[in-house]
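Apart from one protein chain that is not included, each protein chain of the complex appears where it belongs.
Moving on to subunit A:
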Amino acid sequence: MGKVVLVTGVARQLGGRFVRRVQRDPDVERVIGVDAVPPGHHLGGAEFVQADIRQSAIGRVLAQTRADTVVHLDVTGTPLGSGSRASVKETNVIGTMQLLGACQKSPTVRRLVVKSSTNVYGSAPRDPAVCTETTAPKSLPSGGFAKDAVEVEGYVRGFARRRPDVSVTVLRFANILGPAADTPLASYFGLPVLPTVFGYDPRLQFVHEDDVIEVLRVCADEPRRGTLNSGTFNIAGDGVLLLSQCSRRLGRPTVPLLLPAVTWAGSLVRTLGMTDFAPEQIRLLTHGRVVDTTQMRETLGFRPKYSTAGAFADFARGRGAGLLPPEALAGAVDRIAELSLRGSGHLPTQSAN
(Lines give C-alpha, C1' and ligand atoms only; values in the text may rest on other atoms or scores of the structure.)
Protein backbone atom coordinates (compact mmCIF):
# COMPACT_ATOMS: atom_id res chain seq x y z
CA MET A 1 0.00 0.00 0.00
CA GLY A 2 1.38 3.35 -1.00
CA LYS A 3 1.68 6.48 1.05
CA VAL A 4 -1.08 8.97 1.69
CA VAL A 5 0.30 12.51 1.73
CA LEU A 6 -1.61 15.45 3.12
CA VAL A 7 -0.34 18.88 2.07
CA THR A 8 -1.53 22.17 3.59
CA GLY A 9 -1.37 25.54 1.87
CA VAL A 10 -1.92 24.22 -1.65
CA ALA A 11 -3.63 27.39 -2.84
CA ARG A 12 -0.18 28.97 -3.09
CA GLN A 13 2.21 28.46 -5.96
CA LEU A 14 4.66 26.46 -3.91
CA GLY A 15 2.04 24.14 -2.41
CA GLY A 16 0.51 23.54 -5.82
CA ARG A 17 3.86 22.74 -7.36
CA PHE A 18 4.74 20.36 -4.56
CA VAL A 19 1.42 18.50 -4.89
CA ARG A 20 1.91 18.08 -8.62
CA ARG A 21 5.45 16.83 -8.08
CA VAL A 22 4.85 14.44 -5.21
CA GLN A 23 2.01 12.68 -7.07
CA ARG A 24 4.49 11.44 -9.63
CA ASP A 25 6.41 9.50 -6.98
CA PRO A 26 5.78 5.78 -7.50
CA ASP A 27 5.22 4.93 -3.86
CA VAL A 28 2.70 7.70 -3.28
CA GLU A 29 -0.84 6.40 -3.57
CA ARG A 30 -2.90 9.42 -2.73
CA VAL A 31 -2.28 13.14 -2.29
CA ILE A 32 -4.75 15.37 -0.46
CA GLY A 33 -4.38 19.11 -0.74
CA VAL A 34 -5.89 21.28 1.96
CA ASP A 35 -6.45 25.02 1.99
CA ALA A 36 -9.03 27.51 3.10
CA VAL A 37 -9.59 28.77 -0.42
CA PRO A 38 -9.72 26.77 -3.65
CA PRO A 39 -6.46 27.05 -5.58
CA GLY A 40 -6.36 29.07 -8.78
CA HIS A 41 -4.02 26.54 -10.38
CA HIS A 42 -4.64 22.88 -11.08
CA LEU A 43 -3.40 20.25 -8.67
CA GLY A 44 -2.67 17.61 -11.26
CA GLY A 45 -5.51 15.34 -10.25
CA ALA A 46 -4.85 15.41 -6.52
CA GLU A 47 -7.83 15.58 -4.22
CA PHE A 48 -8.58 19.01 -2.83
CA VAL A 49 -10.36 19.43 0.47
CA GLN A 50 -11.47 22.93 1.32
CA ALA A 51 -10.82 23.19 5.02
CA ASP A 52 -9.47 25.95 7.19
CA ILE A 53 -6.63 24.57 9.28
CA ARG A 54 -7.56 27.03 11.99
CA GLN A 55 -10.71 24.96 12.60
CA SER A 56 -10.93 21.50 14.08
CA ALA A 57 -12.24 20.25 10.74
CA ILE A 58 -8.65 19.46 9.83
CA GLY A 59 -8.76 16.65 12.40
CA ARG A 60 -11.66 15.01 10.58
CA VAL A 61 -9.88 15.34 7.25
CA LEU A 62 -6.82 13.67 8.71
CA ALA A 63 -8.86 10.87 10.27
CA GLN A 64 -10.93 10.22 7.14
CA THR A 65 -8.03 10.20 4.73
CA ARG A 66 -5.79 8.15 7.07
CA ALA A 67 -2.81 10.21 5.91
CA ASP A 68 0.60 8.93 7.01
CA THR A 69 2.68 11.88 5.80
CA VAL A 70 1.75 15.49 6.58
CA VAL A 71 3.56 18.31 4.79
CA HIS A 72 2.72 21.62 6.43
CA LEU A 73 3.44 24.42 3.97
CA ASP A 74 0.89 26.90 5.27
CA VAL A 75 3.48 28.88 7.26
CA THR A 76 3.89 32.05 5.24
CA GLY A 77 4.62 35.70 5.64
CA THR A 78 2.19 37.19 3.18
CA PRO A 79 -1.60 36.89 2.96
CA LEU A 80 -3.09 35.13 0.00
CA GLY A 81 -5.16 37.61 -1.93
CA SER A 82 -6.67 40.24 0.33
CA GLY A 83 -6.04 38.94 3.79
CA SER A 84 -4.80 40.90 6.74
CA ARG A 85 -1.67 40.35 8.76
CA ALA A 86 -3.84 39.15 11.66
CA SER A 87 -5.35 36.35 9.60
CA VAL A 88 -1.89 35.30 8.37
CA LYS A 89 -0.65 35.11 11.92
CA GLU A 90 -3.70 33.10 12.91
CA THR A 91 -3.19 30.65 10.08
CA ASN A 92 0.47 30.30 10.97
CA VAL A 93 0.13 29.85 14.70
CA ILE A 94 -3.43 28.62 15.41
CA GLY A 95 -3.41 26.61 12.19
CA THR A 96 -0.21 24.85 13.20
CA MET A 97 -1.59 24.15 16.66
CA GLN A 98 -4.77 22.64 15.21
CA LEU A 99 -2.86 20.59 12.70
CA LEU A 100 -0.43 19.29 15.32
CA GLY A 101 -3.34 18.48 17.62
CA ALA A 102 -4.95 16.49 14.84
CA CYS A 103 -1.66 14.73 14.09
CA GLN A 104 -1.22 13.84 17.74
CA LYS A 105 -4.59 12.08 17.78
CA SER A 106 -4.07 10.35 14.47
CA PRO A 107 -2.66 6.84 14.75
CA THR A 108 -1.63 6.77 11.10
CA VAL A 109 0.72 9.75 10.89
CA ARG A 110 4.33 8.61 10.57
CA ARG A 111 6.03 11.67 9.20
CA LEU A 112 5.62 15.42 9.53
CA VAL A 113 7.44 18.02 7.46
CA VAL A 114 7.09 21.68 8.41
CA LYS A 115 8.16 24.63 6.31
CA SER A 116 9.88 27.26 8.40
CA SER A 117 12.22 30.06 7.52
CA THR A 118 15.68 31.32 8.36
CA ASN A 119 13.80 34.37 9.64
CA VAL A 120 13.87 32.62 13.02
CA TYR A 121 17.50 33.73 13.39
CA GLY A 122 16.48 37.36 13.15
CA SER A 123 18.96 39.82 11.70
CA ALA A 124 21.16 41.64 14.12
CA PRO A 125 24.63 43.13 13.91
CA ARG A 126 25.61 41.18 17.02
CA ASP A 127 24.83 37.76 15.56
CA PRO A 128 27.61 35.57 14.23
CA ALA A 129 28.22 35.99 10.52
CA VAL A 130 26.99 32.48 9.73
CA CYS A 131 24.12 30.91 11.69
CA THR A 132 24.03 27.19 12.30
CA GLU A 133 20.90 25.28 13.30
CA THR A 134 21.92 25.59 16.94
CA THR A 135 22.67 29.32 16.94
CA ALA A 136 20.44 31.13 19.38
CA PRO A 137 19.46 34.53 18.00
CA LYS A 138 20.79 37.44 20.01
CA SER A 139 17.58 39.41 19.62
CA LEU A 140 14.44 37.42 19.04
CA PRO A 141 12.17 38.87 16.42
CA SER A 142 9.52 40.88 18.21
CA GLY A 143 6.77 40.44 15.69
CA GLY A 144 5.79 39.63 12.18
CA PHE A 145 6.41 36.43 10.31
CA ALA A 146 9.70 35.75 12.07
CA LYS A 147 7.94 35.54 15.41
CA ASP A 148 5.26 33.30 13.90
CA ALA A 149 7.95 30.96 12.63
CA VAL A 150 9.66 30.88 16.04
CA GLU A 151 6.34 30.00 17.67
CA VAL A 152 5.47 27.40 15.05
CA GLU A 153 8.82 25.73 15.62
CA GLY A 154 8.19 25.76 19.35
CA TYR A 155 4.89 23.90 18.90
CA VAL A 156 6.50 21.46 16.49
CA ARG A 157 9.23 20.71 19.04
CA GLY A 158 6.53 20.05 21.64
CA PHE A 159 4.77 17.70 19.25
CA ALA A 160 8.00 15.85 18.52
CA ARG A 161 8.46 15.29 22.24
CA ARG A 162 4.94 13.97 22.69
CA ARG A 163 4.98 11.72 19.63
CA PRO A 164 8.52 10.34 19.41
CA ASP A 165 7.29 7.72 16.95
CA VAL A 166 6.61 10.40 14.32
CA SER A 167 9.58 11.55 12.30
CA VAL A 168 9.51 15.36 12.38
CA THR A 169 11.44 17.56 9.98
CA VAL A 170 11.63 21.33 10.17
CA LEU A 171 13.07 23.00 7.11
CA ARG A 172 14.31 26.54 7.55
CA PHE A 173 14.32 27.98 4.07
CA ALA A 174 16.36 31.00 3.10
CA ASN A 175 14.61 33.53 0.87
CA ILE A 176 12.81 31.53 -1.78
CA LEU A 177 13.26 32.84 -5.31
CA GLY A 178 12.23 31.50 -8.66
CA PRO A 179 10.48 32.60 -11.80
CA ALA A 180 7.09 32.38 -10.09
CA ALA A 181 8.01 33.28 -6.51
CA ASP A 182 5.58 35.54 -4.69
CA THR A 183 7.60 36.32 -1.58
CA PRO A 184 8.03 39.82 -0.14
CA LEU A 185 11.65 39.85 -1.24
CA ALA A 186 10.67 38.94 -4.80
CA SER A 187 8.25 41.85 -4.93
CA TYR A 188 10.96 44.10 -3.48
CA PHE A 189 13.28 43.13 -6.33
CA GLY A 190 10.43 43.94 -8.70
CA LEU A 191 10.55 47.64 -7.81
CA PRO A 192 12.02 49.81 -10.61
CA VAL A 193 14.34 51.55 -8.13
CA LEU A 194 15.44 49.67 -5.04
CA PRO A 195 15.42 51.63 -1.80
CA THR A 196 18.33 50.50 0.37
CA VAL A 197 19.61 51.45 3.78
CA PHE A 198 22.52 53.88 3.56
CA GLY A 199 25.81 52.47 4.78
CA TYR A 200 24.73 48.84 4.91
CA ASP A 201 25.25 46.15 2.30
CA PRO A 202 23.51 43.05 3.59
CA ARG A 203 24.55 39.54 2.68
CA LEU A 204 21.63 37.59 1.29
CA GLN A 205 21.11 33.94 0.55
CA PHE A 206 18.54 32.46 -1.76
CA VAL A 207 17.10 29.07 -2.47
CA HIS A 208 15.47 28.19 -5.76
CA GLU A 209 11.87 26.98 -5.89
CA ASP A 210 12.92 23.79 -7.67
CA ASP A 211 15.26 22.98 -4.81
CA VAL A 212 12.51 23.72 -2.30
CA ILE A 213 10.19 21.24 -4.01
CA GLU A 214 12.99 18.69 -4.23
CA VAL A 215 14.04 18.92 -0.59
CA LEU A 216 10.42 18.71 0.55
CA ARG A 217 10.07 15.53 -1.49
CA VAL A 218 13.27 14.11 0.04
CA CYS A 219 11.92 14.82 3.51
CA ALA A 220 8.43 13.48 2.82
CA ASP A 221 9.99 10.21 1.72
CA GLU A 222 11.82 7.51 3.64
CA PRO A 223 15.41 8.55 4.36
CA ARG A 224 17.92 7.38 1.82
CA ARG A 225 20.81 5.17 2.83
CA GLY A 226 23.27 6.91 5.09
CA THR A 227 21.11 9.98 5.60
CA LEU A 228 18.71 11.12 8.23
CA ASN A 229 15.76 13.28 7.34
CA SER A 230 14.31 14.18 10.69
CA GLY A 231 15.42 17.20 12.64
CA THR A 232 15.92 20.84 11.81
CA PHE A 233 17.79 21.85 8.68
CA ASN A 234 18.81 25.12 7.10
CA ILE A 235 18.07 25.06 3.39
CA ALA A 236 19.92 27.58 1.24
CA GLY A 237 21.88 27.74 -1.97
CA ASP A 238 25.67 27.87 -1.87
CA GLY A 239 27.35 31.21 -1.62
CA VAL A 240 26.23 34.68 -0.78
CA LEU A 241 25.14 37.73 -2.73
CA LEU A 242 25.36 41.26 -1.43
CA LEU A 243 22.34 43.47 -1.98
CA SER A 244 24.52 45.77 -4.11
CA GLN A 245 25.43 42.80 -6.31
CA CYS A 246 21.77 41.82 -6.61
CA SER A 247 20.78 45.29 -7.74
CA ARG A 248 23.60 45.41 -10.29
CA ARG A 249 22.81 41.98 -11.65
CA LEU A 250 19.16 42.94 -11.95
CA GLY A 251 20.09 46.27 -13.48
CA ARG A 252 18.00 48.22 -11.02
CA PRO A 253 19.48 51.36 -9.49
CA THR A 254 19.41 51.78 -5.74
CA VAL A 255 18.42 54.75 -3.63
CA PRO A 256 20.27 54.71 -0.32
CA LEU A 257 18.12 56.13 2.46
CA LEU A 258 19.01 56.72 6.07
CA LEU A 259 17.85 53.99 8.41
CA PRO A 260 15.36 56.15 10.38
CA ALA A 261 13.85 57.35 7.10
CA VAL A 262 13.47 53.78 5.87
CA THR A 263 11.82 52.68 9.09
CA TRP A 264 9.49 55.66 8.99
CA ALA A 265 8.61 55.18 5.34
CA GLY A 266 8.05 51.49 5.95
CA SER A 267 5.55 52.15 8.71
CA LEU A 268 3.85 54.82 6.57
CA VAL A 269 3.47 52.41 3.66
CA ARG A 270 2.17 49.75 6.03
CA THR A 271 -0.37 52.13 7.53
CA LEU A 272 -1.60 53.10 4.10
CA GLY A 273 -1.85 49.41 3.30
CA MET A 274 0.06 49.65 0.05
CA THR A 275 2.47 46.80 0.63
CA ASP A 276 3.43 44.72 3.60
CA PHE A 277 6.93 46.06 4.06
CA ALA A 278 7.49 44.49 7.44
CA PRO A 279 10.08 45.69 9.96
CA GLU A 280 11.79 42.31 9.76
CA GLN A 281 12.17 42.87 6.04
CA ILE A 282 13.92 46.15 6.75
CA ARG A 283 16.19 44.41 9.24
CA LEU A 284 17.05 41.76 6.69
CA LEU A 285 17.89 44.45 4.14
CA THR A 286 20.02 46.21 6.75
CA HIS A 287 22.03 43.48 8.39
CA GLY A 288 21.48 40.49 6.13
CA ARG A 289 21.61 36.88 7.18
CA VAL A 290 23.66 33.86 6.18
CA VAL A 291 23.06 30.33 7.37
CA ASP A 292 25.29 27.30 7.47
CA THR A 293 24.14 24.41 5.29
CA THR A 294 26.55 21.69 6.42
CA GLN A 295 23.72 19.72 8.03
CA MET A 296 21.69 19.88 4.84
CA ARG A 297 24.59 18.43 2.88
CA GLU A 298 25.90 15.88 5.31
CA THR A 299 22.94 14.70 7.38
CA LEU A 300 20.08 15.22 5.00
CA GLY A 301 22.24 14.36 2.01
CA PHE A 302 20.68 17.06 -0.13
CA ARG A 303 22.62 19.14 -2.61
CA PRO A 304 20.75 22.08 -4.08
CA LYS A 305 20.85 22.33 -7.84
CA TYR A 306 20.99 26.12 -7.77
CA SER A 307 23.54 28.18 -5.88
CA THR A 308 22.45 31.51 -4.40
CA ALA A 309 23.78 33.28 -7.49
CA GLY A 310 22.17 30.70 -9.77
CA ALA A 311 18.78 31.03 -8.11
CA PHE A 312 19.05 34.78 -8.39
CA ALA A 313 20.05 34.63 -12.06
CA ASP A 314 17.05 32.43 -12.81
CA PHE A 315 14.82 34.86 -10.96
CA ALA A 316 16.35 37.84 -12.80
CA ARG A 317 15.73 36.18 -16.16
CA GLY A 318 12.04 35.95 -15.36
CA ARG A 319 11.89 39.62 -14.40
CA GLY A 320 13.00 41.45 -17.53
CA ALA A 321 15.53 44.22 -17.78
CA GLY A 322 15.73 47.03 -15.27
CA LEU A 323 16.62 50.63 -15.86
CA LEU A 324 20.34 49.92 -16.04
CA PRO A 325 20.70 46.52 -17.69
CA PRO A 326 24.08 44.96 -16.87
CA GLU A 327 24.62 44.10 -20.55
CA ALA A 328 24.30 47.77 -21.54
CA LEU A 329 26.75 48.83 -18.82
CA ALA A 330 29.21 46.17 -19.85
CA GLY A 331 28.88 47.27 -23.48
CA ALA A 332 29.53 50.88 -22.50
CA VAL A 333 32.68 49.92 -20.64
CA ASP A 334 33.84 47.86 -23.59
CA ARG A 335 33.34 50.83 -25.89
CA ILE A 336 35.36 53.05 -23.56
CA ALA A 337 38.06 50.42 -23.51
CA GLU A 338 38.14 50.29 -27.28
CA LEU A 339 38.23 54.07 -27.62
CA SER A 340 40.95 54.56 -25.06
CA LEU A 341 43.11 51.85 -26.55
CA ARG A 342 42.73 53.28 -30.03
CA GLY A 343 43.40 56.76 -28.62
CA SER A 344 46.67 55.63 -27.11
CA GLY A 345 47.86 54.62 -30.59
CA HIS A 346 47.72 50.86 -30.14
CA LEU A 347 45.61 48.37 -31.93
CA PRO A 348 42.89 46.98 -29.72
CA THR A 349 44.35 43.50 -29.82
CA GLN A 350 42.39 42.32 -26.87
CA SER A 351 40.09 44.73 -25.18
CA ALA A 352 38.65 44.02 -21.77
CA ASN A 353 37.00 40.71 -22.32
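A few points about this structure:
Please note the rule applied: a contact is a pair of C-beta atoms (placed from the backbone, for glycine too) under 8 Å apart; a residue touches a chain by one contact, two chains touch by 3 or more; residues count from 1.
Convention: contacts and distances are computed from a predicted model.
Of the candidates "Multicomponent Na+:H+ antiporter subunit B", "Cytochrome c oxidase subunit 2", "Tryptophan halogenase" or "Lysophospholipid acyltransferase family protein", the chain left out of this view carries the UniProt protein name "Lysophospholipid acyltransferase family protein". Between the chain not shown and the residues A:38, A:128, A:154 or A:190, the one that touches is A:128. Touching the chain that is not shown, out of A:78, A:187 or A:245: A:245 (per the contact rule at the top). Of the listed positions A:25, A:182 or A:201, the one in contact with the omitted chain in the full complex is A:201. Although one chain is not shown, part of subunit A still touches it, namely residues 125-130, 132, 135, 197-201, 203, 239-242, 244-249, 259, 287-288, 290, 326-327, 329-330, 333-334, 336-337, 340-341, 344, 346, 350-353.
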